[in-house]
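Yeah, one chain of the complex is gone here, protein chain that is, but the others are all in their spots.
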Amino acid sequence: MKKVFSRPRYLKPVANHYCPGCGHSLVHRLICELVEEMKVAERVVCVAPAGCAVLAYFYFDFDTVEAAHGRGAAVATGIKRALPEALVFSYQGDGDLAAIGTAETIHAASRGERITVIFINNGIYGMTGGQMAPTTLLGMKATTAPEGRSERREGFPLDISHLLAEIPGSAYIVRTAVNSPKGIRQTKQAIREAFQCQLDDEGFSLVEVLSMCPTNWKLDPNQACAFIDEKMSQYFKPGVLVDRRKKKKPGPEE
Amino acid sequence: MSEKFLMNGNHALAEAAIRAGCRFYFGYPITPQNEVPEYMAENLPKVGGTFIQAESEIASISMVLGAAVTGARAMTSSSSPGISLKQEGLSFLAGQELPAVVVNVMRGGPGLGNIAGSQADYHQAVRGGGHGDYKVMVLAPASVQELADLTYLAFDLADRYRNPVMVLADGMLGQMMEPVVFPEPIARLPEKDWTLRGAKGRPSRFSRSLILDTKLMEEHNWKLQRKYQRIAQKEIRFETFQLEDAKLAVVAFGTAARIAKGAINRVRKEGLQVGLIRPITLWPYPAEVIRKAAARIKEFLVFELNAGQMIEDVSLALQGQGELFFYGRPGGPIPTPVEVAKIIASRYYQRIRK
Partner (left out) sequence: MSTKGKIEIDAELCKSCGYCLKHCPQSCIHLASRYNLKGYYPAEFSGGECTGCAVCALVCPETAIEVWRA
């Protein structure tokens, strides 16, 4: 028998701090698999967020820099302008990207910055203990919306990817989920395409990944996966939000 | 090399930055420093540099951080309210030990203030307006030539110490036109072995300021403090003017010092023995020269274009010696040398028997 699955080279062989069933650890692995498959380890630079993934640099075995909360797209802009040949991606959560980082994210897209943003949307603020996020669903409870998000009191959830798709500088915006084997495969392919979009100099690319947060959703991991199917993906519908790429798209690889 | 250009301060500092090897400028419009991004927009691309008008001062300081971590010489500029917005970025740059040059062309405040020149951001600059135990070197020019020279120097200091450096100018300096001579464009940039450019031929690295372990964080802080001590030992700069026989010393920086010189020239004609101590580095502060002067000089007059900020550092330097008098004009009015001469003379006659 031959080994057909093992830890990717660029995912450091250490235990991670993420909760059982968390989507972050899955996406980290997918990114590391792609860095190896696309042979970009020597030119990839990652911008890590403030949020549960703030320690991403303990797991990624490639150059990583921390950004202040929300500023990932701006730091990535500075890096990419200085290193046009690098593969620069910012890894951000829903608060980082769609609350405090809204301006930086929108304007990076508007400028058509050749960066890729990996947007982990779990509809809640994880690291700080479960406060409401811009993407928290109506009716969903959070520590700062204890009665559940209401349209009148807290307003609607923000579909930032939809907004970004309207911007001409956005070349490829796609939403997937990591709550199932099929979703995980789709997420890997989406990130592959987004990275390729950058390498092909097409424009701004973003992958929004609907992700489980069992701890703050107060569900067990499998229930959290079901929540994404039953609730989250009804409001945040997976699929390609915009594709303005001109070059031929890579086929799916298994 | 000795060709003289007649330029306004904002243009001159931008040209000096380009000659110092700055190839990345990220900024945002705010009066009275708009000529800086405009000059950069026109001239940086000509030397292969990158200019971005960012969406805010907050975004631009983070862009500087991104370029800096790759080893590039990067800068931003703004005026008072915009510098308030950049404080987070300065703290992060200092914590991650990254070089950057930030220019503050001060304007009247607080709040939206006005677009006139002032010196009311002294505390923000030298005490550190951002959070945490860090320092930023602060350079205070008093002429367009010095603004160009200190901007050029700022990039060297930033790289040498891996720390942000602030050039603290004011709206008057930014707008006034004077002849300036520029140095030759820098031939070679210093080598940097700590940059993130993709882990080719070396292990991967990361740059961060988050250190959860308190013992490690304390050690990191003491490392930064040792760096600041080295800077304080080596990089203090100041000027003295007519201090040797002075019975009263004016202490002033930047445009205020320039006005004070004119005032001192006037009162000297009347026989008043007045001199000037002009700090050029506001951090590290030239406390020693003030302390030494206090052995012979008993009267000190601090003149600032604000409601009283540098006076605290003068007071700290004097450690109770001498008498301190403050003359300040916050909010943008620029007194003339004649007006300041009257203030100096009035104080002199009150305090010093002829």
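Order of writing sets the labels: A and B. Residues in every chain begin at 1.
Everything below uses one rule, namely that a contact is a pair of C-beta atoms (placed from the backbone, for glycine too) under 8 Å apart; a residue touches a chain by one contact, two chains touch by 3 or more.
Every value quoted in this text rests on a predicted model; they were computed, and no experiment measured them.
Only one residue in the set A:Ile106, A:Ile184 or A:Val242 touches the chain that does not appear here, and it is A:Ile184. Touch with the chain omitted from the figure is made, among A:Arg7, A:Lys218 or A:Lys237, by A:Arg7. The chain that is not drawn here is touched, among residues A:Pro20, A:Gly139, A:Gly155 or A:Pro168, by A:Pro20. Against the chain not displayed here, chain A makes contact via residues 1-8, 11, 15-16, 18-26, 29, 180-181, 184-185, 214, 220-222, 225.
Criterion: only the chains that are shown with their structure count from here on.
Rounded to a whole number, the gap between the C-alpha centres of chain A and chain B is 40 angstrom.
Across the complex, chain B meets chain A through its residues 24, 26, 50, 52, 54-56, 58-60, 62-72, 74, 88-89, 92, 96, 196-201, 204-210.
Residues 41-45, 47-48, 54-55, 57, 60-68, 71, 74-83, 86, 103-104, 106-107, 111 of chain A touch chain B in their complex.
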